[in-house]
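Only a portion of the chains appears, each positioned as in the full assembly.
Chains: A and B, in written order; residue numbering restarts at 1 for each.
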Amino acid sequence: MGLSLSKLAVKFGCDLLGNPETQVTHAATLLSAQKGAISFFSNPSYKEQLISSKASAVVIANAHVDICKTNALISDDPYLTFSKIVALLNPPASMSAGIDKNVSISGDIDISKSAYIGPFCRISGNVKIGRNTYIGPGCIIEGDVEIGDNSKLIANVTLVNKISLGKRAIIHPGAVIGSDGFGNVKTEKGWFKIPQIGGVTIGDDVEIGANTTVDRGSLDNTELENGVRLDNLIQIGHNVSIGEHTAVAASAAIAGSAIIGKRCLIAGQVGIVGHIEICDDVRVNGGSVVTKNILEPGIYSGSFAADKDKVWKKLVGKFRRL
Amino acid sequence: MGLSLSKLAVKFGCDLLGNPETQVTHAATLLSAQKGAISFFSNPSYKEQLISSKASAVVIANAHVDICKTNALISDDPYLTFSKIVALLNPPASMSAGIDKNVSISGDIDISKSAYIGPFCRISGNVKIGRNTYIGPGCIIEGDVEIGDNSKLIANVTLVNKISLGKRAIIHPGAVIGSDGFGNVKTEKGWFKIPQIGGVTIGDDVEIGANTTVDRGSLDNTELENGVRLDNLIQIGHNVSIGEHTAVAASAAIAGSAIIGKRCLIAGQVGIVGHIEICDDVRVNGGSVVTKNILEPGIYSGSFAADKDKVWKKLVGKFRRL
C-alpha cells in the first residue's frame, strides 16, 4: 500500500534523486524513521540526523542535496511538500453519514443527508448542517446556527446562540463558540449584566483549537474571516474581528472589540487589549501585551526572557532604582 | 411589537427629545442601526457615527444633546439605561419546565418541578436544584450540590464534589466547578497527592464564563461572594476567596488561598500568587503579576506595552546592562 517516489515526484513537481521505485508507506522524523518511511530535512542543525537517518526517502531543498545519502525528492519548500505527502499517506477516515440513535433533536433542523451526527449530540433551535459535515460525539448546537459543508466538529464542541460557520471548518474538543461576552455596567447595587445579543460569523477554512472560547458579539457579531487558525485555550472576546489567514497561538487572549488584520501571527500568551486595531501582516511575539493600535506591519515584542533568579532579581532591583 | 419612546422615557425616568411616538423594535450600534433601532452614545470619539446614524432613537447624556439630530432619551448613564432597554427588548426565552427523557439520575435528588433539565445531563449524589433553574444539555452534576432558584447552567457545565451555588447564577459552557485543587507534597518517590476534601461556596448573582475552572478547597471551601463576575478561561485555585461584586477578566489565574476583596477589577491575564491578600476596591491592570499583599485601594500595574521588536530589543539590551 505504499507510494513510489516517482509517483510523488510527478504529483508534487519534484526532481528525484536515487531509486524512483522506492516505496514509502508512512511519514516519520529523521530520527525515528525506519525502512519505508519518508522524512524531510530543512533545518541545517539537524544535519547529523539526516546523515544517520534510516528513512527510505527524504524531501530536501536543492541546496542541501550534497549531504543527503538516501533517496530524495527535491523541493523549494521541503516542509510544505512533505506535509502534503503526509496528508496523502494519511487520508481522513471515511465517514458514514447519518444520525446516531442517541441524538436529541428539537426545533427547525435541516441536516444534510450526507452529514454525520454522533452520539449524545444535542441539536435544537434553528440549525442547518451542510453536506459531508461531521458532528462528533457530545456536541451541543443550540440556537440559530448554520454550519457549512465539509466541516468537522471533532467532539464535545459547544455552539450556542447565533453562529454562522463556514465550509471546511475544523473545531477541536472543548471549544465553546457563541457564549456571552463579558459585558457589565457598574451600578450602585453591583454589576448590571449587559444583554449579549450578537452572534459569531466564521468564514471558510477556519480551525479552532481545543478549549478555545469565542464569545458572541454584544450587539453586532464577532468575526473570524476565511483561513483563520486558532490554537488551544485562546480567548476571543465579544466583537473581536480577525482578518483572513491570521494565526493565533495557544493561550492568547484578545479582549472585546479588538480588530486584527489579515495574515497576522499572534504568538502564545499574547494579550491584546480591547478596542484597539492591529493592521495586516503584523507579528506579535510571545507573551507580549498589546495596549495600543499597531498601524504599521512588522514584528512587535514586549516580553523579557527568563534568567537565573539571582541575575533577574538584581536587574529588577536596578530597574526599581532607575 | 415595538416600544414607544414615551413608554421607555417613563420607565427609565429619562427626558425625551423628538417624537414620543417613535417605535423602537431592536437595539443596535450607531454604525449598524437601521430604522426601528435604538442606539446609545457615550464616547465622544464616536461623534461622526452619531451624526450619520440611522437609528430611530439614541440614549444620550444631556451634555451631548446638542450634536444629536435624532430622537433621544436623556440619561445620566446612557450605557446603563441603554443596556436596560436591550434587556427589555430581548427577554430571555421562556423555559419549559421538566426533565428531558435523556437524563441520567441517581442518588438523593431533589429537583424543583419548575426546573428544567436538558438532554444528556447526569445528576447523581445528593443534589438539590431550585425553582425555575435551567440546567442545559450535557451538564454533569455529581456529589453534594445545591443550586439556587432562577439559576442557569447554559450547557456542558461540570459541577463535582461539594458545591453550593446561589440564586440567579449564570454558568457558561465548559466551566468546571469543584474539581480537585493542585495539592502535592514532595516525597522521595515523587509527589504525594494531598486529598482535596473542601467544596465551593458561591453566592447569588454570580456569573462564570466559558471554560473557567474553580477548584474545590483543600480542607475549607473556595468562595465566590454575591455578584462576582468571572470571564472565560480563568483559573481559581483552591481556597481562593473573592469578595462581592469583584469582576475578573479572561485568562486571569488566581493561585490557591489568595483572598481578593470586594468591588475589585482584575483585568485579563493577570496572575495572582497564592496566599496573598488584596483589599477592597483594587484594580489590577492587564497582564500584571501580583506577588505581594495589596492593602491599599487603587490601581496597580506591572506589564509593559509591546513595541516594535527592534526598539524593544534595544531597551531590553540596555536593561540587561543596567
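The working rule: a contact is a pair of C-beta atoms (placed from the backbone, for glycine too) under 8 Å apart; a residue touches a chain by one contact, two chains touch by 3 or more.
Keep in mind that this is a model prediction, so the values were computed, not measured.
Sequence-identical chains in the complete complex of this entry number 3, based on the file rather than the 2 shown.
Note that only the chains that are shown with their structure count from here on.
Centre-to-centre separation between chain A and chain B, using Cα means, comes to 27 Å. Considering their complex, residues 102, 104, 120, 122, 124, 138, 140, 142, 156, 158, 160, 174, 176, 179-180, 182-185, 187, 190-195, 197, 211, 213, 215, 219-220, 233, 235, 237, 251, 253, 255, 269, 271, 273, 284-285, 288-292, 296, 298-305, 315, 318-319, 322 of chain A touch chain B. Looking at the complex, you find that chain B touches chain A at residues 27-29, 31-32, 77, 79-80, 83-84, 86-87, 90, 100, 102, 118-120, 136-138, 154-156, 170, 172-174, 205, 207, 209-211, 226-227, 229, 231-233, 244-245, 247, 249-251, 268-269, 286-287, 303-309, 312-313, 316, 319-320, 322.
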